[in-house]
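Heads up, one of the protein chains got dropped from this complex, but the rest are sitting where they should.
Chain naming follows the written order as A, B and C, and within any one chain the residues start at number 1.
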Amino acid sequence: MTTIAPEVKYTPKDFQSDQDVRWCPGCGDYSILAQVQRTLPLLNIRKEDYVFVSGIGCSSRFPYYVDLYGFHGIHGRAPAIATGIKLVNPKLSVWVATGDGDLLSIGGNHFIHACRKNIDLKILLFNNRIYGLTKGQYSPTSELNKVTKSSPYGSVDYPFNPVALAIGTEATFVARSMDRDPKHLQEMILRAGQHKGLAFLEIYQNCNIFNDGAFFHLTEKEYKADNVVYLKHGEPLIFGKENDKGIRMDGMTPVVVSLKDGKWSKDDLLIHNEFNEDPAYASMLAHMNEKPGLPTPVGVFRQIYKPTYDEMLHEQIRKVKEKKGEGDLRKLFFDATTWEIK
Amino acid sequence: MTTIAPEVKYTPKDFQSDQDVRWCPGCGDYSILAQVQRTLPLLNIRKEDYVFVSGIGCSSRFPYYVDLYGFHGIHGRAPAIATGIKLVNPKLSVWVATGDGDLLSIGGNHFIHACRKNIDLKILLFNNRIYGLTKGQYSPTSELNKVTKSSPYGSVDYPFNPVALAIGTEATFVARSMDRDPKHLQEMILRAGQHKGLAFLEIYQNCNIFNDGAFFHLTEKEYKADNVVYLKHGEPLIFGKENDKGIRMDGMTPVVVSLKDGKWSKDDLLIHNEFNEDPAYASMLAHMNEKPGLPTPVGVFRQIYKPTYDEMLHEQIRKVKEKKGEGDLRKLFFDATTWEIK
Amino acid sequence: MEKEIKEITHVTIRFAGDSGDGMQLTGNIFGDTTALVGNDLSTLPDYPSEIRAPAGTLYGVSGFQLHFGSQEIYTPGDQPDVLVAMNPAALKVNLKDLYPGAIIIVNEDAFDQKNLQLAHFESNPLEDGSLSQFQVIKVPITTLTLNALEGMGLSMKEMTRCKNFFVLGLTYWMFDRPLEPTINWIKEKFGKNPKIAEANEKALKAGYYFGDTAEIFTMRFSVKPAKLEPGIYRNIMGNEAIALGFVAASKKAGIPLFQGSYPITPASEILHELSALRNYDVITFQAEDEIAGICTAIGASFAGGLGVTTTSGPGFSLKSEAMGLAVMAELPLVIVDVQRAGPSTGMPTKTEQGDLLQALFGRNGEAPIPIIAAKSPADCFNAAYEASRIAIKYMTPVIVMSEGYIAQGAEPWRIPNPEDLPEIEVNFAKPEDFQETKFQPYLRNELNVRPWAIPGTPGLEHRIGGLEKRHITGEVTSDPANHEFMVKLREQKIQKIADEIPPQEVYGDPEGDLLVLGWGGTFGAIRDAVNRVRAKGYKVSQAHLFYINPMPKNLGEILHNFNKILIPELNLGQLAFVIRAKYLVPVYQLNKIQGLPFRSSEVENKIYELLGVK
Partner (left out) sequence: MEKEIKEITHVTIRFAGDSGDGMQLTGNIFGDTTALVGNDLSTLPDYPSEIRAPAGTLYGVSGFQLHFGSQEIYTPGDQPDVLVAMNPAALKVNLKDLYPGAIIIVNEDAFDQKNLQLAHFESNPLEDGSLSQFQVIKVPITTLTLNALEGMGLSMKEMTRCKNFFVLGLTYWMFDRPLEPTINWIKEKFGKNPKIAEANEKALKAGYYFGDTAEIFTMRFSVKPAKLEPGIYRNIMGNEAIALGFVAASKKAGIPLFQGSYPITPASEILHELSALRNYDVITFQAEDEIAGICTAIGASFAGGLGVTTTSGPGFSLKSEAMGLAVMAELPLVIVDVQRAGPSTGMPTKTEQGDLLQALFGRNGEAPIPIIAAKSPADCFNAAYEASRIAIKYMTPVIVMSEGYIAQGAEPWRIPNPEDLPEIEVNFAKPEDFQETKFQPYLRNELNVRPWAIPGTPGLEHRIGGLEKRHITGEVTSDPANHEFMVKLREQKIQKIADEIPPQEVYGDPEGDLLVLGWGGTFGAIRDAVNRVRAKGYKVSQAHLFYINPMPKNLGEILHNFNKILIPELNLGQLAFVIRAKYLVPVYQLNKIQGLPFRSSEVENKIYELLGVK
């Protein structure tokens, strides 16, 4: 990430390209685009130092719509392409815009390896739990028994929990947000952009054509308060329409308690610690909503710092140069037993 | 897994093929082979119903050495080949023999998807933390800063924790053992073979040529007791040369306590529960030894039951047949608006 | 007023509108009715790669073309005789394709300022005289539909949606088609929603009667039934036909069908079709990627199933390594490549024939694979079936080449009697056959084919894989002589298939001035062109390859019987390259790489050029 401040202050308009946006009217991708365009000006990065890389999918059309350096790659390979970019020029701020099929189906291997290596990429996963561009097959995040074009009798695939998978790789920044919560989404994009190391942000995104309403139980007014808990560092986990419910740890198990009946107070609740180094803590949060009655967490599950791959690589280059001197072609050629023929 | 008992009782010899074993003398693979040959007779499965599938690597030569149906596939693809076999004939007991490069580097995607789908495969990972067959490059499980042929200045790759990765996919059976603990290894192979669903068994394996001693701090007499804790269901986590140390939970964090100074007793310790459905529990165990002073767990981290992919698939086939009747070609051909030309 | 009905032999009509205008449905129903009255026909949808482009935009236009006639129909038609344009964008996009003098029916209501602007029209083409070469029929389709449905208590949105049935009625009147089949279809389809059913029926009839009564139409057309081979027919899309071909093969062989595939345009429908056929012992596995798709299929074949994998160009590339494994393992496997415009992601919804050389050579080492190419939607059935038969009989992977054009296009298919399909024999190795010796997985029969011994069979335990194996025993070896022997044997095994495939047929005379040689979906355009020049007395014939590897044994001879050879292809000349290399004959090329099929006129013109006809 470049640290040199841009000479000019940017506005969202600076990040809008001249291309017609070709998503379906009503698609959640529009909101994500808008929030990215609103957030980038807040990062201390020059426009020309951003690169957006994507694979293939509706979501992967993203780079065309931001007026930045962009690479619309091939299906699933965006993390690899982005890695090459970042390693050659570590000053760039390299982002991956991808879908649940692109990143987690065909691209799964590159994803887990980028996480493992802590390459300084920002990965925005547009998770609509469906293959949009190919017109509606189930994806690795679709729920079991899902009826789609390729599963007319219901799929027999258990879904990935992308946040849990990322935590399994020990990714250094793992967060979740929703297309229909613009403020929160902006905050998460900002946080991802500021993180030094691999930042993984899962964004629940509505595909109103092939999977409409997949997240309405989390995003729509009538359900949201009871089904979503916002993770905030240093604060207790509280949710509910009247902020009347909290999460308490019963040993290693999170449970919901009422704050109304006087039995439990805020002080009894789990206080969120983003910086907990133990992946098991974030894993507990990631699996929370699989238990009946527990809400889905959004926010930053985990943020830790450890040297990034690109840092260590370039540090190694620096050290070797220090020790051996700048590489000299002639020296290299002659670095063997030689003899002369006259 | 077939449930029909074999007519004959097998001995380990029945599982030895006529091929010369071509691993380096002293390689840990020999022990794994021997333990598999000793264990298979104990499973209630007919010889002809076993299939061993592998990718490429020293470890992937395994199928040649057991006198069973075998498929020595291509690099990284064993889980996919095995999946096809299992789905066409769910009665077969399908095993994957693989290495840390084969399964976790090039094959990572097939691995996590097989885990996610809970396909009834038994995966034996020969983890020697090195690429053996290609003569010694670092692998995705090699430790940071490892000096190898492809990293003469030390690698800048953080390793995967294979057990944690598998837990991140919510695999239904996750275990670990060591080539130099034959008894335990046999028990783990047996348990994997008996599990209904995807069974993942990581085996620490010594490559005495390219990574000799990688696990000696865990496998050799002088260190083992202090560095390894055996997970046993329903029992407290105790270790140490004199069984004098235990693991206690301090909130969500495991800590080592002494059983000698009278402050703590067995009753204060963490009691292992393999069947804990929450992946966060297994995740805590998986990351335990990353904390200073904590031992490396071996044994079964997690075993839960949920319907397997192959079960659900064939159940769906059964149901559709029940509803629509056995497929009839003529009916299929005519399933559209038709007209006759005379 | 009785209107004149003019008899014509064939006509091409294109329905075009916004993605939301229901043009695909309109075209499909028109096709069904047309088939029912006994015409031969061919159809082709053409839609944007955007899922739902904003209304009124140029890139949001969705079209459906239909060519039908009283004679044999080989293509969806070069240039439409009739265009239905639901809005200015649809007019703009399609105008360049029309015959001069074509009839254009426009929805006048949609030509407002906003839509004109979205379509980048500077002035209203309905008024500025720019369409003077066409017969423009302006119909206020929206208004008329709304009028017809007034008072039914439907919402505006629901009413507007019916306008495609109005269009359908209007075109039925124009081409003298019956309404009943469509009315029945509506009743069945919207059974659960009788109000919508009624509305659609009303709109349909309103369109029909409007044609009848309005003064603007002066002409009706009638197209007599075609003389087709007797039999029972249905319409079929190429991808559907592939699915049915596989199911038929697996049923005839008596083994389960396993499809390992990853969705990709324009091949996904094969997966969709097969996934609905669980009761046919069809296992579809939506894999995590194309590599897993083919590898699961290989595993399935090892276990005794018919493993197939289906994809398009980019996915086909990804399968390269595993195809080599299948060659080495000598297991039955069918790989379908529904080609689309490349290279790379290219133009995903557009057709092309760019993958032929990849199919032949896109693997490391000498890895021969038989190749079969379908020539039309219905022929996809034959290709899938024959590929499966060869795969099983010869224990080999087989590639089926299809193209977006025929995969998404449809035509009547004479439904075969399942009993009449060629036999597919499966002889799994049996323990009894190997009581004297150990089982030898690379022992070969007279066709050089090794035995198929499947897990679960006692006593035949054996190991296969991608390393070179010793002849007969299958042991891993790097013995030099054995390797050369095996490489040649694998090649010969494939070439030997030529002994049983039918000789190449020549359409027209067996010798002459020009042979037009083709493969795949160019068949129809070539046939039409050849028919036309033959009708003028020129000595031009057609040979169209179904078997591309190995090629029919008599092909060399055929080529030498003509003065010139023309190879039209939707690529830069890939078959031409192979023919030159194999037969050392000069060939002329006609290449089009536009994401579009040939027009027969393009082939025709090239033929005249080569004949020296002005």
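By definition in this document, a residue touches a chain if its C-beta (ideal position, glycine included) is under 8 Å from a C-beta of that chain, and two chains touch if they have at least 3 such contacts.
Predicted, not measured: the structure shown is a model, and the values here were computed from it.
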Exercise. For the chain that does not appear here, which of the shown chains does it touch in the whole complex?
Worked result: A, B, C
Seminar exercise, completed: Out of C:22, C:466 or C:568, only one touches the absent chain, namely C:466
Problem set entry | Contact with the hidden chain (one of C:169, C:245, C:332 or C:362) | C:362
Seminar exercise, completed: Touch assignment to the omitted chain, from B:138, B:200 or B:239, lands on B:138
Exercise. Which residue, C:5, C:219 or C:572, contacts the hidden chain when the whole complex is considered?
Worked result: C:572
Seminar exercise, completed: Note that subunit B touches the chain not displayed via residues 20, 22-25, 56, 58, 74-76, 105-106, 108, 131-135, 137-138, 140, 149-153, 155, 157, 209-210
For this session: Using the touch rule from the top, list residues of subunit C that touch the missing partner.
Result: 49, 312-314, 316-318, 320-321, 324-325, 327-329, 339, 341-347, 349-350, 352, 354-355, 357-358, 360-367, 465-468, 478, 480-481, 483-484, 487-488, 490-491, 571-572, 577-578, 580-582, 584-586, 592-596
Seminar exercise, completed: On subunit A, the omitted chain is touched by residues 17, 19, 46-51, 53, 56, 63-64, 67-74, 77, 80-89, 91-92, 109-110, 113, 313, 316-317, 320-321, 323-327, 329-330, 332-334, 336-342
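Quick note on the criterion: only the chains that are shown with their structure count from here on.
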Seminar exercise, completed: Between subunit A and subunit B, the Cα-mean centres are separated in Å by 29
Problem set entry | Sites on subunit C at which at least two other chains make contact | 278, 288-289
Problem set entry | Residues of subunit B engaged with two or more neighbouring chains | 109, 113, 313, 316, 320
